[in-house]
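For reference, the structure I am asking about is given below.
Just one protein chain is left out here, and the rest sit where they should.
Chains here go by letter, A, B and C, matching the order in which they are written, and residues are numbered from 1 within each.
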Amino acid sequence: KDYTDPPPAPLIDAAELGSWSLYRAVIAEFIATLLFLYITVATVIGYKHQTDASASGADAACGGVGVLGIAWAFGGMIFVLVYCTAGISGGHINPAVTFGLFLARKVSLVRALLYTVFSATDPKRNARDSHVPVLAPLPIGFAVFMVHLATIPVTGTGINPARSLGAAVIYNKDKPWDDHWIFWVGPLVGAAIAAFYHQYILRAGAIKALGSFRSNA
Amino acid sequence: KDYTDPPPAPLIDAAELGSWSLYRAVIAEFIATLLFLYITVATVIGYKHQTDASASGADAACGGVGVLGIAWAFGGMIFVLVYCTAGISGGHINPAVTFGLFLARKVSLVRALLYTVFSATDPKRNARDSHVPVLAPLPIGFAVFMVHLATIPVTGTGINPARSLGAAVIYNKDKPWDDHWIFWVGPLVGAAIAAFYHQYILRAGAIKALGSFRSNA
Amino acid sequence: KDYTDPPPAPLIDAAELGSWSLYRAVIAEFIATLLFLYITVATVIGYKHQTDASASGADAACGGVGVLGIAWAFGGMIFVLVYCTAGISGGHINPAVTFGLFLARKVSLVRALLYTVFSATDPKRNARDSHVPVLAPLPIGFAVFMVHLATIPVTGTGINPARSLGAAVIYNKDKPWDDHWIFWVGPLVGAAIAAFYHQYILRAGAIKALGSFRSNA
Partner (left out) sequence: KDYTDPPPAPLIDAAELGSWSLYRAVIAEFIATLLFLYITVATVIGYKHQTDASASGADAACGGVGVLGIAWAFGGMIFVLVYCTAGISGGHINPAVTFGLFLARKVSLVRALLYTVFSATDPKRNARDSHVPVLAPLPIGFAVFMVHLATIPVTGTGINPARSLGAAVIYNKDKPWDDHWIFWVGPLVGAAIAAFYHQYILRAGAIKALGSFRSNA
């Protein structure tokens, strides 16, 4: 059977502002995003250094962790951090995830704004959305790993606006800023489509609205 | 003890045609197969581009994700997609899987045909076939990963007819079409053998039929 | 608390010989070992082919799956096959594992001999030995992966006598036969040490025998 959806999160939840759990979630998301950027950017820098044309010997080309290693760094960090913060903040670590959950009314506007600033997350996601919660962080991490394998050679991969923004602020040259909007529009549009797909196809919202089929799922 | 087998799925299940869950399963399989092809084919294209003879510097040869990265893309995507669709459609994402489950009478003819067209799947598989259902998608994904490690250098690996057909339609040159039948006959024969092995050896069907041993398993 | 050990398996268990579950276990082990050898040896052959001195272009050196890919093939196959056969035969797929379990009296002599011939296994192992049975095949597979990472450059790695024998029989040249005894003595001695360590240290057998400490573990 389909589960019973909890009532939609309110747009503005005043009680939330007085609760320590909201601030703890914001701190946990901030720390998680910091660690995420630190590890992944260090991996990319180490790789760039070793494949530098001026390097020689075994250090050149084959010495680094490779595109495969970079993809593992992104996917693996998301696995670890979602695992660690799922019970505290929900484990978003990505404003696009927060945006999608806001569209699906799983998270209040207050929380969504704070989470976007601090890349923070909603404590209810995992418990609600996955029917096999224990394992959920692993396929989430693998999905991130796969996307990096596929798109690093094409776009460099920027599915996380927080990560794209952080790297662009530090590097601060023309190249990362020129097309920076892509790494905000893409993930946010994708999150909106995912929220729609989840609500209206997987959760049968469309069919309930149309009332045209007998739902026995 | 052996579990009690549910009754075989009927060849034609008319009630199924009126249920939203069948169409939702077909949509979920279609989307999953689309994502599967998109990510894996993009990984292969990125790799081919970087190992192109005309590339130079660190990009050449060692720069790409390698055969190992391609094998991860296939295995990891199957892990993620089976995890996500197991509860919706059963997570086939491969007509050969549907064919094997049809032979074992786990899925009706109607569903098998629709699944083959849309690469869709049967919602009952995981709950039924595995005694450790939570982890099931992980070894399934690893099995796919292993097969690609072993056979990419030999045949390029085409254990999924939907993936072979999709790539051949887009690429549409002589090479992928000439031996295309192999990538349908091989997986389907393999699925038939697996269905036989499961029903008559692992589930002790053979021994029950012959009635010649005392089964205490 | 320590769990209560089941009574030791009898040396000769006549009832076992009349049970279908024994023969099913032997078949499952045989098939698992066949698949294990097929995938891993194919991976090694594909790698050797691509790093052949006569190969050229991107295929040379960097084109193959690498030592890392070979290590994944061995570790990943053990993960998948132990997962699949744990409930049927115990998931040994390695005569040295059977030998260690025989020393610890977890499996009868009859079963140990049949398992050594067919690389078959004991249906009770996982349920008995691990307190987190669901995940057990994953660390087992990872342990195999790690050992291959460390020792492929040194010895080529032969921790599984069945795999070493199979490869030597097919290849059948002097090199794999000359030092073949190492790949039987090493794993069997290691299995004996592991059985001793498990029984007398981890399960506190030594301390119970000496009666010199108060055990509150």
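The criterion applied here is as follows: a contact is a pair of C-beta atoms (placed from the backbone, for glycine too) under 8 Å apart; a residue touches a chain by one contact, two chains touch by 3 or more.
Bear in mind that the values here come from a model prediction, so they are computed numbers and not experimental data.
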item	value
Among C:Met146, C:Ile170 or C:Val189, residue touching the chain not depicted	C:Met146
Of A:Ile39, A:Val110, A:Ala168 or A:Ala192, the residue in touch with the unshown chain	A:Ile39
Contact footprint on subunit C, counting only the chain that is left out	51-53, 60-62, 66-68, 71, 131-132, 134-135, 138-139, 142-143, 145-147, 149-154, 197, 201-202, 204, 207, 213-217
On subunit A, residues whose C-beta touches the chain left out of the figure	18-21, 23-24, 27-28, 31, 38-40, 42-43, 46-47, 49-50, 57-58, 60-66, 68-69, 72-73, 76-77, 79-80, 83-84, 87-88, 123, 134-135, 137-138, 141
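One rule holds for everything that comes next: only the chains that are shown with their structure count from here on.
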item	value
When subunit B is superposed on subunit C by its C-alpha atoms, the rotation angle in degrees, nearest 5	90
Type of subunit A:subunit B copy interface by residue overlap (half), same or different	different
Rounded Å distance between subunit A and subunit C, as computed from the means of their C-alpha atoms	39
Residues within subunit B bordering two or more other chains	60-62, 66, 68, 134-135, 138
